[in-house]
Structure formats: structure tokens, C-alpha cells
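Encoded as C-alpha cells, the structure appears first; notes follow it.
Only one protein chain is missing; all other protein chains are in place.
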Amino acid sequence: MTDKLREECGVFGVFGHPEAANLTYLGLHALQHRGQESAGIVSSDGEVLRSHRQMGLVADIFNEDILAKLTGNRAIGHVRYSTTGSSLLKNAQPFVVSYANGGIAVAHNGNLVNARIIREELENCGSIFQSTMDTEIVVHLIASSQQVSLVNRIIDALLNIKGAYSMLFLTENEMVAVRDPHGFRPLVLGMLKDSYVVSSETCALDLIEAEYIRDVQPGEVVLIDKNGLTSYKPFRSVNKFCIFELIYFSRPDSNTFGRNVYTTRKEMGRQLAKESPVEADIVIPVPDSGIPAAIGFAEESGMPFETGLIRNHYIGRTFIEPRQTIRHFGVKLKLNTVKDYLNGKRVIVVDDSIVRGTTSQKIIEMIRNAGAKEIHVRISSPPIVCSCYYGIDTPTNTELIASSNSVSKIKKYLAADSLKYLSIEGLRASVNNNGNDFCDACFTRDYPVELPVDLDSRQLTLFEREIIVT
Amino acid sequence: MTDKLREECGVFGVFGHPEAANLTYLGLHALQHRGQESAGIVSSDGEVLRSHRQMGLVADIFNEDILAKLTGNRAIGHVRYSTTGSSLLKNAQPFVVSYANGGIAVAHNGNLVNARIIREELENCGSIFQSTMDTEIVVHLIASSQQVSLVNRIIDALLNIKGAYSMLFLTENEMVAVRDPHGFRPLVLGMLKDSYVVSSETCALDLIEAEYIRDVQPGEVVLIDKNGLTSYKPFRSVNKFCIFELIYFSRPDSNTFGRNVYTTRKEMGRQLAKESPVEADIVIPVPDSGIPAAIGFAEESGMPFETGLIRNHYIGRTFIEPRQTIRHFGVKLKLNTVKDYLNGKRVIVVDDSIVRGTTSQKIIEMIRNAGAKEIHVRISSPPIVCSCYYGIDTPTNTELIASSNSVSKIKKYLAADSLKYLSIEGLRASVNNNGNDFCDACFTRDYPVELPVDLDSRQLTLFEREIIVT
Amino acid sequence: MTDKLREECGVFGVFGHPEAANLTYLGLHALQHRGQESAGIVSSDGEVLRSHRQMGLVADIFNEDILAKLTGNRAIGHVRYSTTGSSLLKNAQPFVVSYANGGIAVAHNGNLVNARIIREELENCGSIFQSTMDTEIVVHLIASSQQVSLVNRIIDALLNIKGAYSMLFLTENEMVAVRDPHGFRPLVLGMLKDSYVVSSETCALDLIEAEYIRDVQPGEVVLIDKNGLTSYKPFRSVNKFCIFELIYFSRPDSNTFGRNVYTTRKEMGRQLAKESPVEADIVIPVPDSGIPAAIGFAEESGMPFETGLIRNHYIGRTFIEPRQTIRHFGVKLKLNTVKDYLNGKRVIVVDDSIVRGTTSQKIIEMIRNAGAKEIHVRISSPPIVCSCYYGIDTPTNTELIASSNSVSKIKKYLAADSLKYLSIEGLRASVNNNGNDFCDACFTRDYPVELPVDLDSRQLTLFEREIIVT
Partner (left out) sequence: MTDKLREECGVFGVFGHPEAANLTYLGLHALQHRGQESAGIVSSDGEVLRSHRQMGLVADIFNEDILAKLTGNRAIGHVRYSTTGSSLLKNAQPFVVSYANGGIAVAHNGNLVNARIIREELENCGSIFQSTMDTEIVVHLIASSQQVSLVNRIIDALLNIKGAYSMLFLTENEMVAVRDPHGFRPLVLGMLKDSYVVSSETCALDLIEAEYIRDVQPGEVVLIDKNGLTSYKPFRSVNKFCIFELIYFSRPDSNTFGRNVYTTRKEMGRQLAKESPVEADIVIPVPDSGIPAAIGFAEESGMPFETGLIRNHYIGRTFIEPRQTIRHFGVKLKLNTVKDYLNGKRVIVVDDSIVRGTTSQKIIEMIRNAGAKEIHVRISSPPIVCSCYYGIDTPTNTELIASSNSVSKIKKYLAADSLKYLSIEGLRASVNNNGNDFCDACFTRDYPVELPVDLDSRQLTLFEREIIVT
């Protein structure tokens, strides 16, 4: 998907290692694909929390000097693309406050669906809010809990919130990892010699050469302190892993929800080839997200895999397209065709998903202009028919092309010779979903956690009482 | 005083003018001497608060683009030198939060003496703190008040706090100016045609050509909204104006506490000449703060006023002195002598105050090296014997040279031929203090507001739970 | 090649288009892979040259405001990785000076081999030099030419220099494109409606939707002015195209030296499979440069192509690796293995070239740690045995692993189960080299342009008379 869903967030933490901040920096770098807007690290030396947060990429935010000041043998970090809250420094995480028991920092991946209601209740009881993040609510709940221990305060707070959350807390002396009862977002435990590591994805463990131990389980609260690791299971849990992690979000070299992502994507491609074969000359991916499924498709169909679209790796969020009266460059800034390979060919184009459809249309036009005789679009997931409320920044339903258009209408819009999506059954088979473990609400409208009414419309106006001018 | 006390803060606000943010920017520029560490403006268009805060000088922080985004016909601004709270962006003001009634911004000049105690109480009731400023406490108290109207919530909050505060609040639709019952810090009201202006000093009114109306009175709460100005007097008040505003802080062109500052300082110089005359050839000030008193001294004594010390106006906080093995430049970077004028002369050096004494010592050495035959130091205020807890960043008592040394010992330390301070009676006469309106605790140890025990020692460790690494 | 050769430079120019600077900006973005150190654009409105040059990436250097100031309907641009001259702003191009006939700007891709000698001659005649670039020499020669017209002055200057150069000149009213008589570096001509476009590669023409017309020919001088395009052929030419453009430098979607780069690289992979087959389970590329050859190898050998190494796309030159006492992360920051796919497999790893060998060694170790049973390394070009003097920043001979080590020793160093390079004959066959058109000196030591003695050792000390401290 080049017309991409905004990725959400990634969290990473280390407890008990003399280079905790350095390792967290590396871990965040490996998780950079989960959020490019801001990043932060909070470390603790047992006395005080030290933090550094900034807008931008991990590699641009941190340097040796800054890392050297993040002392202590425990640290947590966060990369963010905002799903709630504006993209401002005050919304960068980890979020750090002082409360009755001392300092506490939190890094959150996910989205709470009842944030508005709880925030109103808290404000009515006299709370003040400085950010627009749902994460701030959790800290208020922890601070106002009548419980004594950190873990019990956290459990107390979580009892009030609904939605998706994989969270890391750090106080002067403890680190706590929690995952919501559905386990929407991934969270894994690892060890680097004697120190504990927690990460959104295993690829970050690989980088620092930590050993993968197990996933934090849905509904589990994991306390890590000087006594080691203690697990709590205060919540009844039902697995509802976000299937989009396997389709698009997670890095292909990660093992997410117990599955290798690359393998799973290849399997989606194979399944797609079985379901929707077509006679053609070459199979090409939309890079980079379509590559594994395209390889799977090519293998299954016996047709040659080619890289008919070349990506410019220097494209970033900062590229400013000059205001052209004549034309708009859009996806051409990112992709170019290899004309020699496409000219006169029947081409199968494999992508992982279609969101708005505008980019896909332009890609097909580019391939057509390169001389392709036939263009068959194959999507390795079902049509996205509705928004996600659990931490993925899908556009509103009206912008999702498959929300109100049939596949044949989309085909026409794309000007493709054929368009086929992977079936929901095919998708489930690809992820080896025996136990019905996944949330696939974006394809099925089957939301595992009930939504408050009018979520979209009221959220902003209530929360954004301060606009920061920069 | 070149070895200077850190100035505190300045506040400025405009209600009902289409260029509210622009005028606030100009007003803050005129108040820049009251705080050079950070500055901020919050404006309101009746719907939402817009803010911009940054470390640095007013002129460096704001530009046309930023000012243009600060829309609305009401705005408040702040320049800060931290007296409590580290010098960090999160401590820059105006402080803005969301609470049950909407958004609220506050700009504070002064210092609360019971901040620690209230903060502990608030944390014990579940509040979380994100800054280390005492100002955050006030907002918590407002948010948790059971009162309905903004003014009543503010009064409710102020009932709990003790110390020095001249504050400006801005919500979507209201501006409120308050001054503590002792009136430690100045706060004046002005009008620019139909719009109200509030400022720490009159020099900012002059710049925007607003008319001075009156001082906000000690213990007064002034509400400005669409119905105009309403005054509340909920607190019993006793005037205890900070006499140091007249000695050093306020700009000489301001009228502070009803007195012209330049005139008052000249009078201190005259009084000093009467009390401690000495035969000499010339009278020179330590620029710039000693100039008015030196002129007064010269006039009274009939000796010629000369500028024997020249100031380098390009010295700022950012000047980094290279690490010299051989010597330390210190005050030489700021001041140089006019040797021709000092050589062979008997010189009277007039300054407004001595804090640590180190700088004064070096200045006297410079004058001696320029060939002065005799050096008579005259200080236009009494010895500072103890710290201020009401918003002036005096060093701890142990660093104040007059805290534990007699005038004759200080004279020896300075290597001056004579040293005389203005008497406390002379000071009081200079400010025409019939009604005993002033706080002069730094000279007399007579603190008008009781202090909690061990204020200095516990404040930091309790509040600084997060260290921001930058 | 991940242990990569520094790419050189890219040039781009537009004549006769109202959005000349905007198009140049886009063209440079498409050529960003040719140099990431600095970039610049010079435009002309017929009266004066306007320039903007800066260190960094094209997207970070230019914005709407800057582009709007680069007025005029002609512009040239440059992206640079320094091959001669330090990486300093003063060495950023286009290089602009004033001389007797007015202003002149030049953008240069390539390297002159007799720069030192000419510079000495020029200095002995009284010339002063402000940069350390060989390009400055060319401008001196133009300025001191006795010829009258710009083209004749340029030809006069070029008669003195030896080496590789594809250059673009811009004066107030003329644009001139030149390519050295061997045509080492590519340079192509295109048209966008009525305006002329010159570019290092065709991928930049594709982006702005310009039509490819033809290559500027070796030894050709092309003048573009109000009268259109005029071609001059003042030099005898012998084709010696840099074969490394096809192996590694050019973007796969470009057609360079009349060949599609992607196709050519796939052919190298096929050829390699024919020459050095081996029984294995999967073929994986070293991303991204090894991908086309790996696809070709897989197709030819009938073995499955897999992406067993995943690249972190957020790695840039700015990533600072924290000083780790324990370990060095190196290539792990860029690449990670897909363990599920490599575990227990016999793996063929395809890369385009090996420079120092250190990175390749680490990649093989990573693949081994992922559980690969056998690792067969296949390189789609011959061993690099000596340095390039025509614009590619190869390390010195002593650092090139193949300069002093046999293939069997390199295999041992890499700890691979087998290692095979493409033969020079195979390479020539792959590029369809009937006419002996290529320079392959880095593989054969057969340098087409004679080198001055002791080039390496004396260049720097003579030129770097000023070190810029930043």
C-alpha cells in the first residue's frame, strides 16, 4: 500500500542493563516504521527520571551527548504517529508526570475508545489536561487510584479503560508492561543476558541480539523490578490480534503474534494466486509492502517475479512538491517504471491493500504508460470497508474506497483490466487462524470492543482547547 | 549591580483589540528586562486558545508568521526568568491547560511560599504535575474548585496560596488580572482606546501608546470580559510593595507603585550623598543600573558626573568565555575603564546594590589599575542580608556577602578606600514611605509573609522528578 | 554492495521553461542516489544568476520560498558526493563566479586526472583558488581563454584537461553541456515540450515527463540558447563508458549508455548463474543493489528467489551508533534476516560487488546465525582490483580486498561455503559489449587515460591550504 495507512506507534524498554538508553535508542530505530512523527526515551537511575522527546526521526533526535545524559540501567522509549492528539511536541511520548508516589513515564501503542467519556469525568472532578492524548487519561487514573502499589494502581486504572493498548510504564524503580485483554497490538518479551527487554516487535530484539522469550499475553500485567519479573492476570482475555499487523504494519523480519510476517505475507500471495489466477507475463509488486505477497503469487502461479516499479529511497515526509500549475507529481516522486520490462507485457500487480484508491490508480496509469498490454491488480487482503478504532489511523469511512464501492466499480476507477482481492476466508487461512484469534473488523465490521456513539465528531472539539502555534 | 540578581518575570495582556497578539509582543519587548529566559503569548478568538512559547528573547521567538497565527482580539504574554522551576520549555509561560470549563492560560510574576505543601496535598488527592512551576498549583486549585464562575474559582484557588503573585488569566472569553494582598509585584491597568491593557510596568503602556489608568490594587481581582471591567476585592490587603523594584528591577522610565523610578533612584543617590559625603574629583556610576543614583549623588555633592566605565552592549547570556589557563576575564567582558579620566583621580563609584561582592571587587580593581588615587564606593541601598522568597532570585544567604560580613569587612574585601551603604531610613525617605507600604525584608529580615520551614532544601528534590535532557 | 562505493555526482539542467528551477529541483531529487552530501541550483533570468547551495539532501535544502526566488526560465543543478575536494559548503556546486564576460556557473560530474598540474600552472601565473575542487580549474581556464564566444572559451579550456567530465555550464543567456571524449560519465538530452533538458540519467526525465532525445555524445559540446541547440564536436572521441554505472551506480529504471540498467543487471545475474551454478534451496539478494542480479540468477538457475534480508529504510548517513563497549552493530542497523526462511537452508547470496569485504563478512555471519546450512556467495561483477580515477570514490588499493587477495582467500575471509565472481568476459557479454565501448579499469587495470605519477599522495597536501572549522 503506497497510499498508506499511517502507522501507529512502537514501544521498547530495557530493565537492568548499564546501556539501557543506548539499547532503547537502537530498539526504537528498529521500530521506526511504526511511527516517524516523534520519538522519546525516558531513563531511570533509581533516583530520578530523565527524558528526551522531540519531533522527527530517531536518528535525528538522539546523539551521543543526549544518550549519555539518559543515565541509569532502565529505560523506555516510544516512536509515534499520532492516532489521537495532534502532532505536537507536547503529545510526544513517553509521557512523564509527577504524582503522589513519585515520577512515572508511560509509552502507549494503541487507542482507547472511551477516552472522551473518562476525560469528561476526570475534568468534572477537577483534573487538568495538558496534552490531547488518550494516554494522559491513564496517568490521571493511576494517580487518583486508592491502591498503594504501582501494579495495583495500574490495574485499577486499566479497569476503567476500553480499547487497544500495549503500554510500558517506568517509575524510578519499576518497569511495567501491559497488554489489553484482546491483545490488539503486539508486545513481546526478551532477554539480553540478565536484563529484560520489552518491544512491540521481535525485529528490535534481533538488532540488539536479545533472545525472544514470549509474547506479553492479552490482559497480562508484567512487573519488572529488582526481584525480576512477576506476571499478573487481572483481566479476562479474548484474543483479537490486529490482522493488519500481519498484512502491512509489522516488519517482514518480525515474528508477530507467533507468526513470521514475511512467511505469512507470502502465504497470502499464494492464497491469492489460487483464488484469483490470471494468465500473464510477469508478476510485479508495489514496493516495498507488496513484495512478499508478489513473490508468493509468482511462485504459486509459476510466472516470473520482476521489480517493474523502482522506488526512490530518498522520499520522506519533508519532500515539498513545488506548486505546479501544469501537473501534480504525487506517486511519481516515489516510484518509476522499468519501461523495458513492462512494454508489451501482461502484468500482474500485487499490493497488500487499497485504502483510498487514488495512488493505486496513478500507479496503474504509470504502468499503462510504460506500455503494459494488460494490467491485473491483485490485493493480498480483502476490501477495507470501515475504519479502525484500535490504533490504526484509517481515514473515515467516506474516504475508504471499498466502503461504498463494489469491487467492479473500484476496478473501473483504477482502470485495471481485472481486480481481485483476497477473500476473508483466504486471509484467515493464510494466517492459520484455527482459533479465531484475530480482529478483522476493518474487513468485516465485526468490532470486538463496543464503540461510544459519535466518536469521530466530538473528540476533537472537546480536546483541542489549545492550539500550539509554531 | 552588575553581579546581578536575576530578574523575575513580566506579564502583559490586551483585551478587545484586533491586534492583541501584536501589541502583546511589543509589550513583552518593553518588559524584556524582567526575564530573558523564555517568553510566550496566548491569544483567544473566543473559540480556542492559541499559544506560542519558546526559550529565548522576545525578538528571537516571534515573527510575523507566528504572530499572524495568534488570532483573536485578546491575548496575554509572559517573559520569564525562572525563580521556581527549572529553565525548561515545559516551564515557559503562559501555562495552558484544559479543565472542566474549557481552556485556561495563566501568566505569573511572583513566587508562592506554600507551593510545596499544596502540591503534596494535591498529589495525595490524585493530581499529576507536568511542570515544576508553582503556577501549575494555582491551575489545579481552579480546576478542582466547586465554584461555577471563573472569577469565583480563581478567588477560591487564591484563598489557598500564600506569597507573591501578579497574575493574568485568559480563557476563551475572559481575562482576569489578580494581585496578591500585599501587592509585592507591580501590576498596572491601561487603556488603548476601548481596549484594556494590563502590564507589569508602565513602560510597556508607553510603547504601545496606551493610557495609564491605575494600578491593580493589592488583593484585587479584575475581570475583563465583553461587559467591560469588574473589580472584586475578596481579600484583606496590606501594602508590602517590593522595594527592590524601585532600587533595581523596574525600568527607570516606568512609574512603579506610583513613583517614577528614575526620580526615585536619583533621590536615593542624593540621600546617599547627604548621609555619606566624601571629598573626591569625580562621581562615576557602575553602568547601567547605577546611573540615576550617581547623577543624584553628583548633583547633591556638586562633584562632576562622568562615565568612567564603558559597557560593551553586545554582552549577553550566550557569551562563552574560552577556558583560559592564565586568567579569567569576567566583568572585563562587560566593562572597560576610560583611563584618561580615572588616572590620578579620587573617584566615587556609585552602584545600586552589592550581592556577592565578587564583581564589585573586580570593578574596583579595574578602576585602581586605571590609575585612580582613591576609590570611594557608595551603594544606594542598604546591605542585602537575607534572601527573598517573593519572586526575586537572590542567592542563598551564605552567598550574600552582607549576610555574614560587616561593612568594614566588605570594604576590605573590595579593597576600596571607603564603602558606604544608604541607611534603611534614608532608603525609606527616598521612596517617600510615609505609609510603611514597602517590603524591605532583604535588608531587615522582616518577612511580611510567614515562610514554611526548610523551604530551600526540600523544594527541588520533591519537584524535580523528571530531568529533561536536551 | 552494502559496503558501498561513494557515488559521485549528478547534474541536471533545463533551458526555456518558466518553471526551470522547480523542474531542476525535481530532477535533482530523481538523481539523489548519485550524491547526498550537498546540492545546489543556479537559475538565470537573462540578467543575473541566482544560486542556492547547501549541505544535505535535495528535499531538505529547497522549499517553496527558495525555489520561488530562483527565477528565470533556465537553471542547472547538482547533487554531490565529493570525489575531490572536502565535503564543505564552499565545494558545493554549481560553482559560480564572475569573469570578464559576466557570470558563469558550472556543475560537474567526474574527476580530472591532471588537476594538480594545471592548478600549479595557474597559481604560478597568479591565479587564486578558493575551493579545493578540480572544477574551479576549468573556470579559470575559461576565464583566461583568449577566445571570445562562450563555446570557444569552453572548448579552449577543455583542451587542457584530462579525465572524466560530464558538465553543465550556465551563463546569463546560454546553457552548455559537455561530455569528455571518452564519455566516462553518462549525460542525456531530453525535451519537455519546447524546452531542453539535460540530465545524468533518464530517470530524472521520466519524473518530469520529459522525452528522452539522445545521449550527449563523448567529446560533444552542446550549446543551448535562444536559437535552440547547436552541437560541436571539437574533440576526437573513443567510447570508454564507466561499466560501474551499469553494475551499481545508475538507478535500475534508467537507460544508461543506451541500455536499460535493470535488464542489464538481471543479465549479469543470469550470466553468473551459467558460469557458477551451485545446488541450493533459495537465492537471496543483498538489498537493494543485489536484487536485479539475484532475480536473474534465480530465473536462470530455476531456484526460488526470496528476500531473506530485510532492509531498514530509515538508515541514513546521520545515524550515530552509540559507543558500545560490548559490541558494534554495523550492518545490523541496516539489515536483518528472516530467520524462518534461512533456517536449515542452503542459501545463494547475490550481490553486485565486494569492495572492502568487511560488510559482506558480517552479512554472511548474520545469515549463518539465522541457521543457514550452506552459504554460496555470488558476485555479479569481477573482483575490483584497483582504484578509479574518473569520478568514483573507490578506496585506495590497499583497502580493496581483491587488490591483494585471491578469490579463495576472500572466500575464507568471508567464511562462505563458496564464492564466485562474474568473469570479465561474462560481464562484457552481459552489457552486450560488441564494440569495446567500456572502461573496466577497476577490474583490469587497463586505464584509458594516463595518470600522473603519485596522484594520491600529493593531491591533498597541495590543495588543502585552508581547513574550514565548523
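Descriptive notes on the structure:
Lettered A, B and C in written order, each chain numbered from 1.
Following the convention adopted for this analysis, a residue touches a chain if its C-beta (ideal position, glycine included) is under 8 Å from a C-beta of that chain, and two chains touch if they have at least 3 such contacts.
For clarity, every value in this text was computed on a predicted model and none was experimentally measured.
Note that the absent chain touches B, C when the full complex is taken as a whole. Note on the undisplayed chain: of the listed residues C:49, C:377 or C:414, the one touching it is C:49.
Only one of the listed residues, B:312, B:444 or B:470, touches the absent chain: B:312. Although one chain is not displayed, chain C still touches it through residues 42, 48-52, 66, 69-70, 96-100, 102-103, 105, 123-130, 139-140, 143-145, 172, 463-470. As for the chain not pictured, it touches chain B at residues 19, 22, 25-26, 29-30, 32-33, 36, 57-60, 62-64, 67, 203, 206-207, 209, 251-253, 255, 260, 262-263, 288, 291-292, 295, 299, 304-307, 310, 312-316, 318-320, 322-324, 326-327, 329, 332-333, 336-341.
Here is the rule we go by: only the chains that are shown with their structure count from here on.
Of all chains, the one whose Cα centroid sits at the greatest distance from that of chain A is B. Counting contacting C-beta pairs between every two chains, the top pair is A-C.
Closest to the middle of the protein, by Cα centroid, lies chain A. Chain B and chain C have CA centres that are 61 Å apart.
Those residues of chain B in touch with two or more other chains do not exist in this structure.
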